[in-house]
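Let's look at chain A:
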Amino acid sequence: ACSSGNGNGSEGETEGENAGESSGGSKTLVFGRGGDSVSLDPSRVTDGESMKVAANIFETLINFGEQDTTLQPGLAKEWEASEDGLTYTLQLEEGVKFHDGTDFNAEAVVKNFERWANGDADTFPYYQSMFGGFKGDEGHVIESVTADSDYTVVFQLKRPQAPFLKNLAMTMFGIGSPEAFEADSDGFGENPVGTGPFKFVEWKRNDSITIEKNEEYWKEGLPKLDRVVFRSIPDNGARLNALITGDIDLADGINPSDQATIGDDENLQLFERPSLNIGYLGLTVTREPFGDKLVRQAFNHAIDKQAIIDAFFEGAAEPAKNPIPPSIPAYNDSIEGYEYDPEKAKELLAEAGYPDGFEMELWAMPVPRPYMPDGAKVAEVIQKNLADIGVIAEIVSYEWATYLEKASKGEADAFLLGWTGDNGDADNFIYALLDGDNIGSNNYTYYDNAELHEILIQAQTEVDEDTRNELYAKAQEIIHDDAPWVPLAHSTPLLAGSADITGFKAHPTGSDILSNVDFN
Partner candidate 1 sequence: MKEPLLKVEGLKKHFPVRKGALGRVKGHVKAVDGVSFSVMPGETLGIVGESGCGKSTTGRLLMRLLEPTEGKVVFDGKELTAIGSEEMRKTRRDIQMVFQDPYASLNPRHTIGKILEEPLLVHGVKDPKERKRKVREFLEIVGLSGYHATRYPHQFSGGQRQRIGIARALMTNPKLIIADEPVSALDVSIQSQVLNLMQDLQREFGLTYIFISHDLSVVRHISDRVAVMYLGRIVEIAESDQLYEKPLHPYTQALLSAVPVPDPGFVREQIVLEGDIPSPADPPPGCPFHSRCPFRMEVCKSKVPALSEQETGHSVACHLYPEEARGNDNKTLVTEGSL
Partner candidate 2 sequence: MDSRQKVLGVSGLRTSFFTDGGVVPAVDGVDFDLYRGEVLGIVGESGCGKSVTSLSVMGLVPNPPGKVTGGEILYGGTDLLKLNERKMRKVRGNEIAMIFQEPMTSLNPLFTIGDQMVEPLRIHRKISKKAARGKAIDMLRLVGLPRAEEIMNEYPHQLSGGMRQRVMIAMALICEPKVLIADEPTTALDVTIQAQILKLMKDLNERLDTAVLLITHDLGVVAETCSRVIVMYAGKVVEEGPVREIFRNPQHPYTEGLLKSVPDMRFKQERLDPIPGNVPRPGSIKTGCRFAARCPYAFGRCLEDDPDLYETGDGHRARCFLREGKEAGAYEGALAEG
Partner candidate 3 sequence: MLQYIGKRLLQLIPVLLGMTFIVFMIIRAIPGNPAQVILGQQASPEAVASLEAKLGLDQPWYTQYFEFLAGILTGDLGESLRTRAPVAQEIWPYLAATIELAVFAMIIAIIIGVNAGIISAWFQNSWFDYAAMVVALIGVSMPIFWLGLMEQWIFGIELNMLPTTGREEVRNPVNAITGLYVIDTIIQGRFDQLGEVIRHLILPGIALATIPMAIIARMTRSSMLEVMRSDFVRTARSKGQRMSLVVYKHALKNAIIPVLTVIGLQMGILLGGAILTETIFGWPGIGRYIYDAIGFRDYPVIQSGILVVAFFFVMINLLVDILYSVVDPRIKYD
């Protein structure tokens, strides 16, 4: 279609072609996804679908690597941290303009950070969680943001924050046009103005968002596409179908089971999103009998991760043994995962005083998540595994919001859940999910280990990378032994696109920048 010039395709393709031509033969990419964005002002929202679009409208000071979370120049050409880790000085790109024609400069950066720092928890939720609070809060990390010159920005921190630069690279902190958000801060989410490769055009709620090429984009020759349309198609099957019929060019949320179909279709290609997630079975330690480490270990032995991955991730995942994915440098590969060994599990159960097993509730997520395409199915396998060691599990499911709320109150015996990393830092996994500080928030297992806590707090302010990694290696050992989770898998979310797409690289954070994408 818009995709290719090689005319005489099959009947089915002609449709698309006609449609494409009537809009002037421009290159339009239609990206099908599972849900609509909530807002296009990324600093205000938390959902991945919003980020996906925002990442192409806004740019961050620092970029992640194409397919990893290494730090790359973004709107800042270069940066420098002081010895004590309290001062960061960033040199900005010159000659960059916002979509509304205003200039991007240090002043604009300052204004963006002021806007956020003067906000509150519900307007800029991520700012709070990444930088510890707002202006005046005790936990607030940033002392000041100042423009040293037109193109030099200086961040002064109150205390060292190890993942500071990584935080800056998050899509949420994309720099918007001060002119636009000062004029209408609330309406900014409907009319976003950034410096990114694409400009916002139209938003049909729950249906499509259209962005078009930023002709003035500062990177030479980019973007290659003229238009991108993000379409929401909630149903995975329907989305794949739309891809096959040519209604869309690129689709995420591909069911692992459809890998074969896509592989067989020469008009399609498959993309893998590098994993930055963990799917796990949480065991609420405050609920009997999960207070007993032996029971938890027994569960770790009882569950056949590989079978689950084979059946419901279709192999597009790797079995997990740690709470963080291997792509994170702090990953402790020396840990031996628990073997799938029902006999061993039974022994452990007997040792814990449950030779005949027990009855429990097994909570399954009602919705597909990137870290687990089908929680209910996984639960069914686990149910079967547990039955093998004598544990009778009843599968329970709630609507997603209820599920999270009830789980966070510790009402579940064992529950399926997962986490996708925001910035590729170990802290964003281990501390967020397993530290006692986060009980009632994201620590759904109510696991609280003082030793672990010490280590995690220390790691947060440690600037030296190696020392930090050692601390996290230790932390992983402790967690492995206490086994509050059964880590299941690090999934590799799948995308598929038509075969003539080039230059698409799926980013582990889920925010794919499409400036390099093209059709051939």
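How were these candidates chosen? In short, all candidates are chains of the complex that A comes from, given by their letters.
Note that in this section a contact is a pair of C-beta atoms (placed from the backbone, for glycine too) under 8 Å apart; a residue touches a chain by one contact, two chains touch by 3 or more; residues count from 1.
Since this is a predicted model, take the numbers as computed values, not measurements.
Asks: Out of the listed chains 1, 2 or 3, which is the one touching chain A within the complex?
Replies: Looking at every copy, the candidate touching chain A is 3.
Asks: Mind listing the chain A positions that touch candidate 3 in their complex?
Replies: Within the complex, chain A contacts candidate 3 at residues 1-2, 12, 16, 18-20, 22-23, 28, 30, 38-39, 44, 46-47, 120-122, 125, 128-129, 186, 189-190, 202, 204-208, 210, 229, 231-235, 237-239, 241-242, 244-245, 247-248, 398-402, 404-406, 408, 419, 422, 432, 440-442.
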